[in-house]
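With one protein chain withheld, the remaining protein chains of the complex are depicted in position.
As written, the chain order gives the labels A, B and C, with residue 1 at the start of each chain.
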């Protein structure tokens, strides 16, 4: 691996759920070292949190501007090379822009921005910057998702004739059925969270997963969203009909009112020779259904898996790895880009994933608002 | 039970797959006795088949007209009381009509007819006849489907907020990708099979299942069907957006090109208190997901099940029963109607299930042809 | 098939659980016709039960002697050819003996007899009789159990190096923990039920299953049984160490105090090339684990299955069949023997299965009583 990449972190401090995910993931393959950041907006929290995770106070900053200006003054060997952005969505755009323009590589949580236009602007910023940018669609880091992608790309299922993805959760029930909560929570406030809740938060994962594993592009969509209550401004459920490359049809279902479901993301791709399925809650099983043959269940770490899949497993078969390990794989791939080493395009989601995700969200809402009509995805 | 019902059979002879299903199902609960019928259109096959299943030659008939006229001449105690129709779809209408008009009870395979108009005519015929009619949507006979229905009707999941059904198969691949076969098979010939293949054959099962377990009515639909090849005249895949009673939203997916899938019918109903799922290929498990509680898996034969569910299980827990037993339960329920005994409305699918199924098929095709627009289901 | 076999039934009437299983199974493949029998010992029950299942009163008998003498007077074409014995275990011996000696074929429930000596006597009786005898170890009738056997016999797993079977139930809890019940129930009374409860009732199934699927003979055993309470006279749980042909080692576990388990019979056979597993509660899945390859899951009805396995499935893949269908397959195989047609030795359990099962039960109890020592199985 060589020397570790010096990593800064924005957000992810006290009360954050994903802070630990990124922090552990970055260290998993000995490729990064967290050296500082802005963890909480309240200074006391910021300072005490950074102390808890063993950081020196002089690398903890008041805000992103302070971080940038101070880090740029450090000798290159000590300076942060990359920064992870874990803040609320509406800050992603500005932070990514400033970081890229000042010469930092960026790892950004999804959704990438709050509008498609912002994402397009960042596309240009990135081009100019010559830096690396990764977006943490975490689920693409699972070894069996990578195996699925590579089997499909190598023709294992033949010509794709149907795609189907589901992302079902039930957690919004306690908010959506309470008139007080549903009109006051920031999650259902378009000014704070963008124009979509369910499609923006999880539908976009399903969209990304279909494109990642199938290699197809989703070209146009017809969406039927659900708000459940007239005074709720954002979708909390939706079904989206899909047309992909070569007119391949498909469907994407997302819900936050699928009561009792935890984090039930699944993807099924059917070709003219075989079908293949994967489910996030049991991520170490890949189901390959070849016509007229026994169902095959592939598992991580076996030599029958692709090189990329095998590289994403640290222990022998039978030792279940999970979502921290999946995120670790994405960080590991991104490290290669930062270090200018060769990497496989499937190793981490990039600006195009961010861009297309934002386009999808806006077009899904537009299709619904115009009465469930077909709308093209731009790219 | 008392005396056995004397049952005739139309179709289901040599080369039939479902003949054995109906024959075994009818005898399972000691409520019927097969006494004769028309098993094959070729006289030799008809005769030798009936001999094989132990029937006397004098109750084997050339066609339905011969059957009706001969049976009506028999003393009432010997005469067929009910007739099962297992012939190709396009014969269902005429046969049902004649049988009802001549005083026979009818058990008919699905789809009920080939057009919605025919089904409406039979609705009137049935009313006048005062006979019993059952339609073998077999899957409603499984004990855990009955348990699902009754739990939902009793409020176990609260107010329904989302319905989702899938029926995926892959068997049509060998036909659809062969230009010769796809233009010559009767299954894809609208003149022989009606206007729809996938929606008509299996989509209608998913439609029926949603209405059966949820107690909701599907009120309007938007369908996106797939023919895969321009020279193929019938859908072999489709997704249908649903609006049910109280504007409840949902989605129904059906496919015959889901390569590697066998007979993967599943239904998920989500309420504001809990979600509930069932899968046909593992019919003895019912998944109940109450918010914030452990997943519960219900199984047949336990005292925690409803009376109707328990009545559909013949052995104690742990002795898997299957689709023959499910069909047996439907026959058993229908026997009560024939014998003028009280029965639960969930015991067998009736004329309304047949009627609504035909309406659904026609409206799905219409929605697709008109460019994926919303169309109302009539009833 | 030709003409149906005329079948008599002993037991299986009112309040019987297995009566319906045998009755349905016998008719499933159009090979038998139940013509009479002795269904209950109380005459009124006997008569009303037989009427319910549609039998004429003149073929319902007071007891086995009346049955034999009356049937022998009938012309051969009308006479019962075979009789199914579903009575309590202690009656099996005498009934089987009389039936064979009087020229009837016999289908007998397991355990075959109450002592090994009785089984040996019947072995001689059978030899002299030249009749067919089948013992309903039902689980060997499942298509995937047959597939397992034939794959192993054809070398799919290589040389067997380990066998492992489990049969866990929890139903005896409500009896065993109640001092009143455990000392009064007939099931735990050696005079009524033989010398063993758990090993005799279910351990013997696991024993038979190992020998059936592996083709090995179990040659010696060391048993550790459990009575749980000093005043309980019979085992309700036990583990048995096994030595099979070629000194292959293995283990068999059986329990009626495995609380919450329903009917959890499973068998795993490991060879030097692959392993293979089957579980009774999900009988339509067979797990084949070849070293360094994806797990394969075989299902019924596919052409990759053996001829015998395929013959045991009535519908295409994806239509789950269950225990009634498994028993139907055993009856169907037995019909070939009765009709003097060729059959595969795996089609139904025979006298040797009954004999070896009785030997196993007696030796397991002996091993335990002598302090968990090794004892040879005779044959």
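Heads up, the rule we're going with is that a residue touches a chain if its C-beta (ideal position, glycine included) is under 8 Å from a C-beta of that chain, and two chains touch if they have at least 3 such contacts.
From a predicted model like this one, the values you see are computed outputs, not experimental measurements.
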**Request:** Taking the full complex into account, find the residue in B:98, B:217, B:273 or B:302 that is in contact with the omitted chain.
**Result:** B:302
**Request:** Among C:271, C:312, C:328 or C:357, choose the residue that contacts the chain missing from this document, as touch is defined above.
**Result:** C:271
**Message:** For the chain left out of this view, which of C:138, C:255 or C:329 touches it?
**Reply:** C:255
**Fill in**
Contact with the hidden chain, among C:239, C:282 or C:344, goes to C:239
**Asked** Of the residues in chain A, which ones touch the absent chain?
**Response** 1-4, 17, 20-21, 23-24, 27-28, 30, 33, 52-54, 169, 171, 261-264, 280-283, 299, 314-325
**Message:** If the hidden chain were put back, which residues of chain C would touch it?
**Reply:** 157-158, 161-162, 164, 170, 173-174, 177, 222, 224, 226, 228, 237, 239, 241, 249, 251, 253, 255, 257-261, 268, 270-275, 288-291, 295, 372, 374
**Item:** Missing-partner contacts on chain B, residue numbers
**Value:** 288, 292-299, 302-304
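In this section, only the chains that are shown with their structure count from here on.
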**Prompt:** Copies chain B, chain C: same or different interface, half of numbers shared as the threshold?
**Reply:** same
**Message:** Nearest whole angstrom, what separates the Cα centre of chain A from the Cα centre of chain C?
**Reply:** 55
**Prompt:** Distance-wise, how many Å sit between the C-alpha centres of chain A and chain B, to the nearest whole number?
**Reply:** 43
**Prompt:** Listing for chain C: what residues touch at least two other chains?
**Reply:** 299
